[in-house]
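Heads up, one of the protein chains got dropped from this complex, but the rest are sitting where they should.
Letters A, B and C mark the chains in the order given here, with residues in each chain numbered from 1 onward.
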Amino acid sequence: MPDKVKVATVWLDGCSGCHMSFLDIDHVLLDIADKIDLVYSPLVDNKDFPDMVDLTLVEGGVSSVDDRAKIIKIRKHTKLLLALGDCAITGNVPAMRNRYPVAAVEERAYIENADVNQRPPSLVVPKLLPKIQPVHTVVPVDIYLPGCPPPGPVIRDALVALLNGQMPDVSPRFG
Amino acid sequence: MMPVKTFKIDGQDVSGREDETILEIARENDIFLPTLCNIAGLKPVGACRLCMVEVAGSNKLLPACATRVQEGMEVTTNSERLQKYRRMILEMLFVEGNHICSVCVANGHCELQWLAEKLGVDHTRLNYMFPAKEVDVSHYRYAIDHNRCILCTRCVRVCAEIEGAHTWDVSGRGIEAKVVTDLNTPWALSETCTECGKCVQVCPTGALFKKSRAVGEMVKDGQFLPYLKTMREVDNA
Amino acid sequence: MHREEFEQIVQAERDKHRAYEHHINVCTALGCVAYGSEKVVDALEAEVKERGLEHKCKITGVGCLGLCGNGPIMKTEPDNQFYQSVKPSDSADIIDHLGKEPVKRIHLPQNSPFFIGQQRVVLSNAGKIDPEEIESALAFGAYRALFQAATEMTPTEVLREVTASGLRGRGGAGYPTGLKWSTVAKMDDTIKYIVCNGDEGDPGAFMDRSIMESDPHRILEGMAIAAYAVGATEGYIYVRAEYGLGIQRLKKAIRQAEKMGFLGNNIFDSPFSFNVQLRLGAGAFVCGEETALIASIEGQRGNPRPRPPYPAMSGLWGHSTLINNVETFANIAPIILNGSEWFAGIGTKKSAGTKVFALSGKVNRVGLIEVPMGITLRQIIEGIGGGIPDGRAFKAVQTGGPSGGCIPQEHLDTPVDYESLRELGSIMGSGGMVIMDDTSSMVSVARYFMEFCMDESCGKCIPCRVGTAQMHELLTRFVDKEATEADLELLEELCDMVSQTSLCGLGQSAPNPVMSTLRYFRDEYLQCIAPAQEPA
Partner (left out) sequence: MVRPVEVAPPSDDKRWRIINATMRRYGYKPHALIETLHAVQEAFGFLDDASLSFVAQRLNVPMSKAYGVATFYHFFSLKPPARHNCVICLGTACYIKGSDQMLKSLGEAYGIEEGEITPDSEFALLSARCVGGCGQAPVAVVDGEVVSGLTPDNVVAMVREKINHAS
């Protein structure tokens, strides 16, 4: 089906609540599923980001070098980028670490609060950036859907509008 | 006898006593003007700049809350330029503090959050400043989270003008400004606080709140103070 | 007091002054003190004493003689010779040469370009009188204008003179002084106040300090004449606490004037009474804004409030208040003495009189100058200032401090007047004039002023409190050469928004240095935009 819209979702520094909310759109999911191809997402098993997708929903702020590299790459391979939820748009709860130096954050997380294996993160854990930043400060974003998480109906209306070739006209709020 | 002036707001003919402000007359006529520092019953300070309006013949914008009505003036409340400035003001408030609506006691009952929604602020291009601000939970009934304070000074004014305690005032200046109790004393140790709770009731955000309120539970008690007439209630009425 | 009595006092002081064959006036204003001028005074006095010339030769510590960069400066009279960079060891030579050829090695010739084009009205007594002795001021005409106004003119006549002179506020905005005075005069208030704004806070400005240090009586006299004209009985001088010497001299001047009966109750035995108090600022630039200044005199935080009501209607403690700046008041006595026509004849049609500037930065001759309005920037910088040192090229002149802008080479032939400078995106300001050469980065200069405004913002209104911090952050990105095109766009939007929506002049004008450098030196901003980054 060549005219199916290619959609990706990506999960940066967030709690996955926005993805849950996305799934919360109930039966509309089935209608949408007919029209889209979910080509890359934590919800599907596909390791590589495709060459070009039509729409990417991004949840979470840009917190590590890995996040940054990922979103820069995705931006290059997606036509429309939609920032989904407060973490992607403002930094939100994860940004509460921004007032502390990274070393203090790691000390707290990996040593003070650890019951076993009290040691700094190993090499495979991506290096944290000094501060979490909203996605649009790293790459251009086309659509913003704030909310923590954005309610299912808001996501639904936005997707339906986009699939109809219109920019979503919703009045969502932070939090 | 106070002379009455007739003038126009957004083309609509209105009238007001000469000691009334543009804002009062706009509200009277159900014309929406956003405000955050203003609250009916307390002296206007003209600080938040959200209610700025255009007046024909003047190239300066004027704060509706602090501008008296004049005969024949033609007021515009909602030009594109004003909308743009208002959104920017709200964005400034969001970036200067740490407003994390999702975990705030006032989520869903916050004037800042509500105005952002109403004026269509869905993100900001300004730089989040992520300041290191304090939380004072020393008091047994109330708490203040400076991360959520927008320095509207409603608490300072209600405490000084209505309660007469003047427990609150602003310390420091510029981006470092902060509301304090007494000599920056922990709230619990304040010698002047009467624990009346007026400050908590007038706070437009979740900065001042009653303890034991969880996320979204800090609802203002409309009956508590008869003069607690915020723009929000007026607009929703 | 009759005119005869007053003339007698003045004549007596004049005679005392003339009893000396020679006068050596050494500048003891802040600048020259920093170069050690007090030691020069001591050495000269010792030398005079040793030679037994105490009755022939008088050494006087005076106010500013102008060429601050080459201090200590001194002047001999009646020879009229200036000396520069004087050391205590020069004393003997200086005294040897009194009434003869001047000492060559330290001589500053009268035909030095520094003096050409200058005209002293405000500073006419600076450098002549001992600022700490009212007698010395009287010998040079102090309080004569007050005498004339209070005993021989009606308040309306005084108002008419000031209005006709065309004098405009020297604090920066150029509001017509006569109009301001008439408004206060017309107010039906039982108590009225005169406030002198001496909270000179612009970095790069020291005109008001010099006037306070050099001729404090001139300020008091101007205030008293204003009080008489508008019907005020109380006055306040608000001075920055940093100006220790100026404060000390003003305090002394107030005491002496009270003692002589020029201030206080029933001045010159007339029904007119006027008392002056000094109030100290405490380090807040925003207090130069008139409503903030009033709050500060009332003992409060210097937060501005919306105008109207203007201070003329509701000022200090809710009463009608006239606020003028130091230099404005210092212009009053000469206007009364010489007439409005004389004053209006100086300068240009719309900007009458002279303006005192503090010339500093990358310029050969640094100092305090007074020039008629309408002189060109080039005449000041290349003529009086002697151009740029070290063979470097001129780049810009900054006027108006943090509320003003940077003017480039191509506009150097612009006449100095309120309107022309505003057209160039700067302002007259209070008189700071800082010269920059080709080593100065305009983006850094813009950030420097933004940092100033950010630190000095009172924090009351959001656009100024947050806007200045946001613009400072953006400008830092430019200075660090990490900016993007989006940053430039946002910076320009912020400039517009902050200037349009801020509560007071500080916020409204805070974007000016950025806007003017963007206008004339946009290239420098563009050069600070980093090339688009490739992902790592």
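One rule holds in what follows: contacts are C-beta pairs under 8 Å (C-beta built on N, C-alpha and C of every residue); 3 or more make two chains touch, one makes a residue touch a chain.
Source: prediction; values computed, not measured.
Every visible chain touched by the undisplayed chain in the complete complex is listed here: B, C. Among C:F6, C:F285, C:F329 or C:F478, only C:F285 touches the chain that is left out of the view.
Listed residues C:I129, C:V184, C:A205 or C:A446: the one in touch with the omitted chain is C:A205.
Residue B:D182 is the one among B:D136, B:D182 or B:E217 that touches the chain not shown.
Of the candidate positions C:A46, C:A241 or C:L526, contact with the hidden chain is made by C:A241. Within the complete assembly, C:S440 is the residue of C:S440, C:T501 or C:S516 that touches the hidden chain. Subunit B meets the missing chain through residues 156, 160, 165-173, 180-185, 191-192. Residues of subunit C that touch the chain left out of view are 30-31, 33-35, 68-69, 71, 200-206, 209, 241-243, 279-285, 296-302, 358, 360-362, 366-368, 398, 401, 432, 434, 436, 440, 445, 448-449, 452, 455-456, 458.
Operating definition for what follows: only the chains that are shown with their structure count from here on.
Measuring from the averaged C-alpha position of subunit B to that of subunit C gives a distance of 40 Å.
Taking each chain's centre as the mean of its C-alpha atoms, subunit A lies 33 Å from subunit B. One finds 58 Å separating the Cα centroids of subunit A and subunit C. Listed for subunit A are no residues, as none touches two or more other chains.
Within the complex formed with subunit A, the residues of subunit B that make contact are 94, 98-104, 107-108, 113-114, 116-118, 120, 122-125, 127-128, 130-132.
The part of subunit C that touches subunit B in the complex is made up of residues 284, 301, 305-306, 308, 454-463, 465-470, 473-474, 486, 490, 493-494, 497, 500-503. Contact residues on subunit B toward subunit C in their complex (touch as defined above): 45-49, 52, 61, 63, 66-68, 84-85, 88-89, 92-93, 95-96, 125-127, 129, 150-151, 170, 172-177.
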